[in-house]
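All protein chains but one are shown in place.
Take a look at chain A:
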């Protein structure tokens, strides 16, 4: 049963914690809108009920690398044109990234988008051959099932061409098995390392033979390359197909434990409380992997709001960027700096570092990333130019991601809405009032002095809000949620 009781009173700090974890932070308005936590959780869920697709390419205008190569072989395209088309595709993937980031920052359906960001790291997938249609389908599938049943999500995303391609299942054939897909489905998606045998992998790989996709992005089962013979997986024997393996994985309670543990580390605390995770996992399993139900249970639990869980999460670069945009209603006049920020800080959407996704936590922070993060509010709010450069990844096809213009930040900030709730706040109370919106902890006295030192003597109330907001967002604590 839900742990929220009437004893859990509405409290700005708790509401703030909820929005920072279940979404991409809050606006002052959202925090001022007094409501019970339970109600706020319901609103987050209901606001995320519907989903509209991201779209950068129409299915019929997509041209895969293979199509292009065919065209080339027929002499309808030369090598130079081929390269241009591939680069053009990379630009569309970039646009998909920006479109998704806009959704995250919009504050609409924020729980769904936050969950989708989590699943993008869980079902990590990169675009091979810079295929925008495959990535578009992949991310829409994730966003569509983000709060549904884990079983549906697992099955759907496993059948996505982007995933089958990324994990080489096209090369998994009856007479030439490729075990990559079967291994990652078990190691990374469901059971976790050490909870299956090498034999299970080998046999399951045979069951996944025939799971393929067409160049236009359709999943197909190709009987000709499927191994119909009996396989023995997890001690059961039969002429299994991929669907049977997925079903077996869902029947295994370890899947619920593994996934719940990962959700706990992402949404609650990097150091898991084993008893809690175990209890949540049991419930997750019993409800047939109802993701929304699991999240509601977490967000309405008293312990979720314990001091020991507040401010423990180091924001990922995308969370930092989307959160800043949401809280201040920021739009970028030119979008490229948002790609620049992601590359500099090490989280570029649709380009996770490997199949294990972004490691997260302390891994986000080193001397240069911390300094850059602390300077980011200045770049974004004061349109300052940046004089650093992220590394290139070595791939000639992704150069468009590194194109010029990334270091020139020009933004429009919706200060009017942000300032309104502070209109009556006396000057002396502004630092604490702003910190209550922006930080997980109150300002320490020396921090307050420091941010107040950023003010000039004769400044309007609005100018004070702008200067203090920039300073507070530049504190190390703003990196935490």
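For the reader, a short list of remarks on this structure follows.
Here is the rule we go by: a residue touches a chain if its C-beta (ideal position, glycine included) is under 8 Å from a C-beta of that chain, and two chains touch if they have at least 3 such contacts; residues count from 1.
By our rule, contacts and distances are computed from a predicted model.
The subunit not displayed here is recorded in UniProt as "Twin-arginine translocation pathway signal", chosen from "Transglutaminase-like domain-containing protein", "Peptide/nickel transport system permease protein", "Twin-arginine translocation pathway signal" or "PTS ascorbate transporter subunit IIB".
The chain not shown here is touched by just one of A:308, A:382 or A:410, and that residue is A:308. In the complete assembly, the contact with the undisplayed chain comes from A:126, out of A:126, A:149 or A:283. Screening A:74, A:224 or A:391 for touch with the missing chain picks out A:391. Only one of A:12, A:369, A:414 or A:459 touches the chain withheld from this view, namely A:369. Contact between chain A and the unshown chain involves residues 79-80, 83, 126, 128, 183, 307-308, 310-314, 344, 346, 351, 353-356, 359, 362-363, 365-371, 374-375, 387-397, 441, 446-447, 450-451, 453-454, 471, 474-477, 479-480.
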